[in-house]
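Dropping the structure in here first, questions after.
One protein chain omitted, others in place.
Entry: subunit A
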Amino acid sequence: MSAVDAVGDAAPSGVGTATGIGTAAEGGPAAGLDRTGGTGMGSDGQRIRRPGRAVGTRFFRSELRLIFGRRRNQAGMLALAAVPVIIAVAMRVTDVPAEGHNAPGFFSSITSNGFFVALAALGVELGLFLPIAVAAIAGDSVAGEANLGTLRYLLTVPVGRNRLLAVKYAGIVVFAFTVTLLVASVGLVAGLALFGGGPVTLLSGTQVGFGDGLLRLLAVCGYLAVGLCALGAVGLFVSTLTEQPMGATIAITMLSVTSFVLDQIPQLDWLHPYLLTHHWQAFGELLRDPVEFDALRPGLLSAAAYIAVFLSAAWARFGARDVTS
(Lines give C-alpha, C1' and ligand atoms only; values in the text may rest on other atoms or scores of the structure.)
Protein backbone atom coordinates (compact mmCIF):
# COMPACT_ATOMS: atom_id res chain seq x y z
CA MET A 1 0.00 0.00 0.00
CA SER A 2 2.82 2.40 0.84
CA ALA A 3 4.30 1.95 -2.59
CA VAL A 4 1.03 2.91 -4.20
CA ASP A 5 0.62 5.91 -1.98
CA ALA A 6 4.12 7.03 -2.75
CA VAL A 7 3.45 6.83 -6.45
CA GLY A 8 0.20 8.64 -6.07
CA ASP A 9 1.65 11.43 -3.97
CA ALA A 10 4.93 11.99 -5.68
CA ALA A 11 4.11 11.72 -9.32
CA PRO A 12 1.59 13.70 -11.29
CA SER A 13 -1.35 11.37 -11.32
CA GLY A 14 -1.07 10.68 -15.00
CA VAL A 15 2.17 8.87 -14.38
CA GLY A 16 0.90 7.29 -11.24
CA THR A 17 -2.09 5.80 -12.86
CA ALA A 18 -0.11 4.59 -15.78
CA THR A 19 1.98 2.60 -13.36
CA GLY A 20 -1.11 1.30 -11.73
CA ILE A 21 -2.80 -0.14 -14.75
CA GLY A 22 0.12 -0.98 -16.87
CA THR A 23 0.06 -4.67 -16.15
CA ALA A 24 1.45 -5.69 -19.48
CA ALA A 25 4.02 -2.92 -19.74
CA GLU A 26 5.38 -3.04 -16.22
CA GLY A 27 5.96 -6.76 -16.10
CA GLY A 28 7.21 -8.65 -13.07
CA PRO A 29 7.78 -6.25 -10.17
CA ALA A 30 4.75 -4.12 -10.82
CA ALA A 31 2.46 -7.09 -11.13
CA GLY A 32 1.97 -7.17 -7.40
CA LEU A 33 0.73 -3.60 -7.48
CA ASP A 34 -1.70 -4.31 -10.18
CA ARG A 35 -5.03 -4.52 -8.38
CA THR A 36 -4.39 -2.09 -5.60
CA GLY A 37 -2.65 0.29 -7.91
CA GLY A 38 -5.51 0.18 -10.31
CA THR A 39 -7.94 0.82 -7.54
CA GLY A 40 -5.87 3.52 -5.95
CA MET A 41 -6.08 5.44 -9.09
CA GLY A 42 -9.82 5.64 -8.75
CA SER A 43 -9.50 7.49 -5.52
CA ASP A 44 -6.59 9.76 -6.12
CA GLY A 45 -8.99 11.83 -8.11
CA GLN A 46 -10.50 12.66 -4.74
CA ARG A 47 -7.50 12.66 -2.51
CA ILE A 48 -5.28 14.94 -4.49
CA ARG A 49 -6.62 18.33 -5.34
CA ARG A 50 -4.92 18.76 -8.61
CA PRO A 51 -5.27 21.62 -11.03
CA GLY A 52 -7.00 19.22 -13.42
CA ARG A 53 -10.17 19.76 -11.37
CA ALA A 54 -10.58 23.07 -13.06
CA VAL A 55 -11.38 21.21 -16.25
CA GLY A 56 -14.78 20.64 -14.67
CA THR A 57 -17.29 19.79 -17.33
CA ARG A 58 -14.86 19.11 -20.15
CA PHE A 59 -15.03 15.36 -19.80
CA PHE A 60 -18.79 15.49 -19.49
CA ARG A 61 -19.07 17.64 -22.58
CA SER A 62 -16.85 15.32 -24.54
CA GLU A 63 -19.00 12.40 -23.38
CA LEU A 64 -22.11 14.16 -24.66
CA ARG A 65 -20.38 14.86 -27.97
CA LEU A 66 -19.55 11.18 -28.14
CA ILE A 67 -23.13 10.11 -27.48
CA PHE A 68 -24.88 12.59 -29.73
CA GLY A 69 -22.14 12.80 -32.35
CA ARG A 70 -21.94 9.14 -33.25
CA ARG A 71 -23.59 8.25 -36.50
CA ARG A 72 -25.18 5.09 -35.11
CA ASN A 73 -26.72 6.97 -32.20
CA GLN A 74 -28.03 9.63 -34.55
CA ALA A 75 -29.54 6.94 -36.75
CA GLY A 76 -31.14 5.37 -33.70
CA MET A 77 -32.65 8.67 -32.63
CA LEU A 78 -33.93 9.19 -36.14
CA ALA A 79 -35.68 5.81 -35.95
CA LEU A 80 -37.20 6.78 -32.60
CA ALA A 81 -38.42 10.05 -34.06
CA ALA A 82 -39.89 8.26 -37.08
CA VAL A 83 -42.42 6.30 -35.02
CA PRO A 84 -44.67 9.24 -34.07
CA VAL A 85 -44.55 10.48 -37.66
CA ILE A 86 -45.57 7.05 -38.95
CA ILE A 87 -48.38 6.87 -36.39
CA ALA A 88 -49.66 10.32 -37.33
CA VAL A 89 -49.50 9.70 -41.06
CA ALA A 90 -51.06 6.26 -40.80
CA MET A 91 -53.94 7.58 -38.70
CA ARG A 92 -54.44 10.41 -41.17
CA VAL A 93 -54.35 8.23 -44.28
CA THR A 94 -56.40 5.25 -43.11
CA ASP A 95 -59.02 7.42 -41.40
CA VAL A 96 -60.23 4.70 -39.05
CA PRO A 97 -63.35 5.65 -37.11
CA ALA A 98 -62.39 7.12 -33.78
CA GLU A 99 -64.27 4.70 -31.58
CA GLY A 100 -62.30 1.51 -31.90
CA HIS A 101 -62.99 -1.25 -29.47
CA ASN A 102 -60.13 -1.57 -27.06
CA ALA A 103 -57.97 0.78 -29.04
CA PRO A 104 -54.62 0.65 -27.31
CA GLY A 105 -53.48 3.64 -25.34
CA PHE A 106 -54.42 6.95 -26.81
CA PHE A 107 -54.92 5.96 -30.43
CA SER A 108 -58.66 6.53 -30.38
CA SER A 109 -58.16 10.15 -29.34
CA ILE A 110 -55.61 11.04 -32.01
CA THR A 111 -58.06 12.01 -34.72
CA SER A 112 -59.73 14.56 -32.47
CA ASN A 113 -56.53 16.10 -31.15
CA GLY A 114 -52.99 15.86 -32.49
CA PHE A 115 -51.72 16.18 -28.95
CA PHE A 116 -52.35 12.47 -28.44
CA VAL A 117 -49.89 11.45 -31.16
CA ALA A 118 -47.13 12.25 -28.67
CA LEU A 119 -48.70 10.11 -25.96
CA ALA A 120 -49.51 7.25 -28.32
CA ALA A 121 -45.93 7.28 -29.62
CA LEU A 122 -44.51 7.30 -26.11
CA GLY A 123 -46.82 4.43 -25.18
CA VAL A 124 -45.75 2.41 -28.22
CA GLU A 125 -42.04 3.06 -27.88
CA LEU A 126 -42.00 2.49 -24.15
CA GLY A 127 -42.35 -1.24 -24.64
CA LEU A 128 -39.25 -1.79 -26.74
CA PHE A 129 -37.73 1.13 -28.66
CA LEU A 130 -36.89 3.46 -25.81
CA PRO A 131 -35.44 0.68 -23.65
CA ILE A 132 -33.32 -0.50 -26.60
CA ALA A 133 -32.02 3.00 -27.18
CA VAL A 134 -31.05 3.40 -23.54
CA ALA A 135 -29.60 -0.12 -23.51
CA ALA A 136 -27.42 0.71 -26.51
CA ILE A 137 -25.99 3.81 -24.86
CA ALA A 138 -25.62 2.23 -21.42
CA GLY A 139 -24.11 -0.96 -22.81
CA ASP A 140 -21.67 1.09 -24.80
CA SER A 141 -20.69 3.33 -21.90
CA VAL A 142 -17.90 1.35 -20.28
CA ALA A 143 -17.72 -1.80 -22.37
CA GLY A 144 -17.48 0.27 -25.55
CA GLU A 145 -14.40 2.09 -24.30
CA ALA A 146 -12.93 -1.18 -23.15
CA ASN A 147 -13.62 -2.74 -26.52
CA LEU A 148 -11.97 0.07 -28.43
CA GLY A 149 -9.05 -0.04 -26.06
CA THR A 150 -9.65 3.56 -25.01
CA LEU A 151 -10.68 2.83 -21.46
CA ARG A 152 -7.17 2.72 -20.06
CA TYR A 153 -6.20 5.88 -21.87
CA LEU A 154 -9.25 7.59 -20.44
CA LEU A 155 -8.13 6.53 -17.01
CA THR A 156 -4.57 7.68 -17.59
CA VAL A 157 -5.75 11.14 -18.46
CA PRO A 158 -6.31 12.26 -14.89
CA VAL A 159 -9.81 10.87 -14.63
CA GLY A 160 -10.69 8.88 -11.56
CA ARG A 161 -12.72 5.77 -11.92
CA ASN A 162 -15.55 7.21 -9.87
CA ARG A 163 -15.55 10.31 -12.00
CA LEU A 164 -15.56 8.20 -15.13
CA LEU A 165 -18.59 6.26 -13.89
CA ALA A 166 -20.33 9.46 -12.84
CA VAL A 167 -19.78 11.09 -16.21
CA LYS A 168 -20.85 7.97 -18.07
CA TYR A 169 -24.04 7.76 -16.03
CA ALA A 170 -24.72 11.47 -16.45
CA GLY A 171 -24.43 10.92 -20.19
CA ILE A 172 -27.00 8.10 -20.00
CA VAL A 173 -29.36 10.29 -17.97
CA VAL A 174 -29.12 13.15 -20.46
CA PHE A 175 -29.73 10.70 -23.29
CA ALA A 176 -32.78 9.19 -21.56
CA PHE A 177 -34.36 12.62 -21.09
CA THR A 178 -33.43 13.70 -24.61
CA VAL A 179 -34.96 10.71 -26.41
CA THR A 180 -38.21 10.87 -24.43
CA LEU A 181 -38.56 14.57 -25.16
CA LEU A 182 -37.57 13.94 -28.77
CA VAL A 183 -40.31 11.36 -29.29
CA ALA A 184 -42.87 13.57 -27.54
CA SER A 185 -41.97 16.74 -29.41
CA VAL A 186 -41.83 15.06 -32.83
CA GLY A 187 -45.17 13.45 -32.03
CA LEU A 188 -46.58 16.79 -30.96
CA VAL A 189 -45.41 18.56 -34.10
CA ALA A 190 -46.60 15.78 -36.41
CA GLY A 191 -49.91 15.55 -34.59
CA LEU A 192 -50.53 19.28 -34.62
CA ALA A 193 -49.64 19.48 -38.29
CA LEU A 194 -51.98 16.67 -39.32
CA PHE A 195 -54.82 16.86 -36.82
CA GLY A 196 -54.64 20.25 -35.17
CA GLY A 197 -54.65 21.02 -31.47
CA GLY A 198 -57.19 22.39 -29.07
CA PRO A 199 -58.31 21.59 -25.54
CA VAL A 200 -57.11 18.23 -24.32
CA THR A 201 -59.58 15.61 -23.07
CA LEU A 202 -58.17 13.81 -20.06
CA LEU A 203 -58.83 10.20 -19.09
CA SER A 204 -61.38 11.42 -16.57
CA GLY A 205 -63.43 13.00 -19.32
CA THR A 206 -62.65 16.56 -18.32
CA GLN A 207 -61.02 19.01 -20.66
CA VAL A 208 -58.04 21.19 -19.95
CA GLY A 209 -56.43 23.90 -22.02
CA PHE A 210 -53.64 23.06 -24.43
CA GLY A 211 -51.01 24.70 -22.21
CA ASP A 212 -52.04 22.57 -19.26
CA GLY A 213 -51.90 19.57 -21.57
CA LEU A 214 -48.36 20.46 -22.60
CA LEU A 215 -47.32 20.69 -18.96
CA ARG A 216 -48.77 17.25 -18.34
CA LEU A 217 -46.96 15.89 -21.39
CA LEU A 218 -43.72 17.34 -20.04
CA ALA A 219 -44.37 15.66 -16.69
CA VAL A 220 -45.09 12.35 -18.48
CA CYS A 221 -41.74 12.66 -20.29
CA GLY A 222 -39.99 13.37 -17.00
CA TYR A 223 -41.59 10.40 -15.30
CA LEU A 224 -40.76 8.03 -18.15
CA ALA A 225 -37.20 9.35 -18.38
CA VAL A 226 -36.70 8.61 -14.67
CA GLY A 227 -37.79 5.04 -15.35
CA LEU A 228 -35.36 4.83 -18.26
CA CYS A 229 -32.61 6.21 -16.02
CA ALA A 230 -33.18 3.24 -13.71
CA LEU A 231 -32.72 0.95 -16.71
CA GLY A 232 -29.61 2.97 -17.57
CA ALA A 233 -28.17 2.34 -14.10
CA VAL A 234 -28.64 -1.39 -14.56
CA GLY A 235 -27.07 -0.98 -17.98
CA LEU A 236 -24.05 0.84 -16.62
CA PHE A 237 -23.47 -2.05 -14.21
CA VAL A 238 -23.84 -4.66 -16.96
CA SER A 239 -21.47 -2.63 -19.08
CA THR A 240 -18.74 -2.83 -16.43
CA LEU A 241 -18.99 -6.61 -16.47
CA THR A 242 -17.88 -7.13 -20.03
CA GLU A 243 -15.74 -5.73 -22.79
CA GLN A 244 -18.33 -6.50 -25.45
CA PRO A 245 -20.71 -3.53 -25.82
CA MET A 246 -23.04 -5.55 -28.06
CA GLY A 247 -23.31 -8.24 -25.40
CA ALA A 248 -24.09 -5.67 -22.73
CA THR A 249 -26.73 -3.99 -24.91
CA ILE A 250 -28.43 -7.28 -25.68
CA ALA A 251 -28.37 -8.29 -22.03
CA ILE A 252 -29.97 -5.01 -20.95
CA THR A 253 -32.61 -5.19 -23.68
CA MET A 254 -33.43 -8.74 -22.66
CA LEU A 255 -33.70 -7.65 -19.04
CA SER A 256 -36.25 -5.00 -19.89
CA VAL A 257 -38.21 -7.30 -22.21
CA THR A 258 -38.20 -10.05 -19.57
CA SER A 259 -39.44 -7.55 -17.05
CA PHE A 260 -42.32 -6.60 -19.36
CA VAL A 261 -43.16 -10.25 -19.99
CA LEU A 262 -43.14 -11.18 -16.30
CA ASP A 263 -45.36 -8.20 -15.66
CA GLN A 264 -47.99 -9.75 -17.92
CA ILE A 265 -48.19 -13.06 -16.06
CA PRO A 266 -50.99 -12.82 -13.51
CA GLN A 267 -49.68 -15.75 -11.47
CA LEU A 268 -46.61 -13.69 -10.58
CA ASP A 269 -48.50 -10.71 -9.23
CA TRP A 270 -46.51 -10.78 -5.99
CA LEU A 271 -43.41 -10.06 -8.07
CA HIS A 272 -44.87 -7.27 -10.17
CA PRO A 273 -44.25 -4.29 -7.89
CA TYR A 274 -40.55 -5.11 -7.82
CA LEU A 275 -40.10 -5.30 -11.57
CA LEU A 276 -38.09 -2.58 -13.21
CA THR A 277 -40.71 -1.74 -15.80
CA HIS A 278 -43.84 -2.35 -13.74
CA HIS A 279 -44.52 1.25 -12.81
CA TRP A 280 -43.76 2.78 -16.19
CA GLN A 281 -47.36 2.55 -17.36
CA ALA A 282 -48.40 4.64 -14.36
CA PHE A 283 -47.63 7.72 -16.45
CA GLY A 284 -51.36 7.63 -17.25
CA GLU A 285 -51.96 8.96 -13.72
CA LEU A 286 -50.74 12.33 -14.93
CA LEU A 287 -53.62 12.44 -17.40
CA ARG A 288 -56.40 12.17 -14.85
CA ASP A 289 -58.27 14.91 -13.16
CA PRO A 290 -57.36 15.62 -10.43
CA VAL A 291 -53.82 14.26 -10.63
CA GLU A 292 -53.00 12.04 -7.70
CA PHE A 293 -49.26 12.45 -7.29
CA ASP A 294 -49.24 9.69 -4.68
CA ALA A 295 -49.82 7.24 -7.50
CA LEU A 296 -46.49 8.21 -9.06
CA ARG A 297 -44.56 7.70 -5.86
CA PRO A 298 -44.08 3.91 -6.13
CA GLY A 299 -42.65 4.32 -9.63
CA LEU A 300 -40.22 7.03 -8.57
CA LEU A 301 -39.20 5.16 -5.42
CA SER A 302 -38.64 1.95 -7.33
CA ALA A 303 -36.52 3.80 -9.90
CA ALA A 304 -34.50 5.43 -7.11
CA ALA A 305 -33.94 2.04 -5.50
CA TYR A 306 -32.77 0.49 -8.77
CA ILE A 307 -30.46 3.43 -9.41
CA ALA A 308 -28.94 3.27 -5.92
CA VAL A 309 -28.33 -0.47 -6.00
CA PHE A 310 -26.97 -0.73 -9.51
CA LEU A 311 -24.84 2.40 -9.44
CA SER A 312 -23.15 1.15 -6.28
CA ALA A 313 -22.77 -2.26 -7.88
CA ALA A 314 -21.17 -0.63 -10.93
CA TRP A 315 -18.85 1.26 -8.59
CA ALA A 316 -17.93 -1.93 -6.74
CA ARG A 317 -17.31 -3.85 -9.92
CA PHE A 318 -15.46 -1.12 -11.79
CA GLY A 319 -13.34 -0.04 -8.85
CA ALA A 320 -12.15 -3.53 -8.16
CA ARG A 321 -11.60 -4.52 -11.76
CA ASP A 322 -8.35 -4.87 -13.66
CA VAL A 323 -8.47 -2.56 -16.60
CA THR A 324 -6.37 -4.17 -19.26
CA SER A 325 -7.81 -2.69 -22.40
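Everything that follows uses one rule, which is that a residue touches a chain if its C-beta (ideal position, glycine included) is under 8 Å from a C-beta of that chain, and two chains touch if they have at least 3 such contacts; residues count from 1.
In this section, contacts and distances are computed from a predicted model.
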item: From "MucB/RseB N-terminal domain-containing protein", "NAD-dependent formate dehydrogenase flavoprotein subunit", "CN hydrolase domain-containing protein" or "Sugar ABC transporter permease", the hidden chain's UniProt protein name; value: "MucB/RseB N-terminal domain-containing protein"
item: Residue, one of A:F106, A:F175 or A:Y223, that touches the chain absent here; value: A:F106
item: For subunit A, residues in touch with the removed chain; value: 1, 4, 35-36, 39-40, 42-43, 46, 98-99, 101-103, 105-106, 108-109, 112, 123, 199, 201, 203-207, 266, 269, 281, 284, 288, 290, 292, 294-295, 305, 308-310, 312-313, 315-317, 319-320
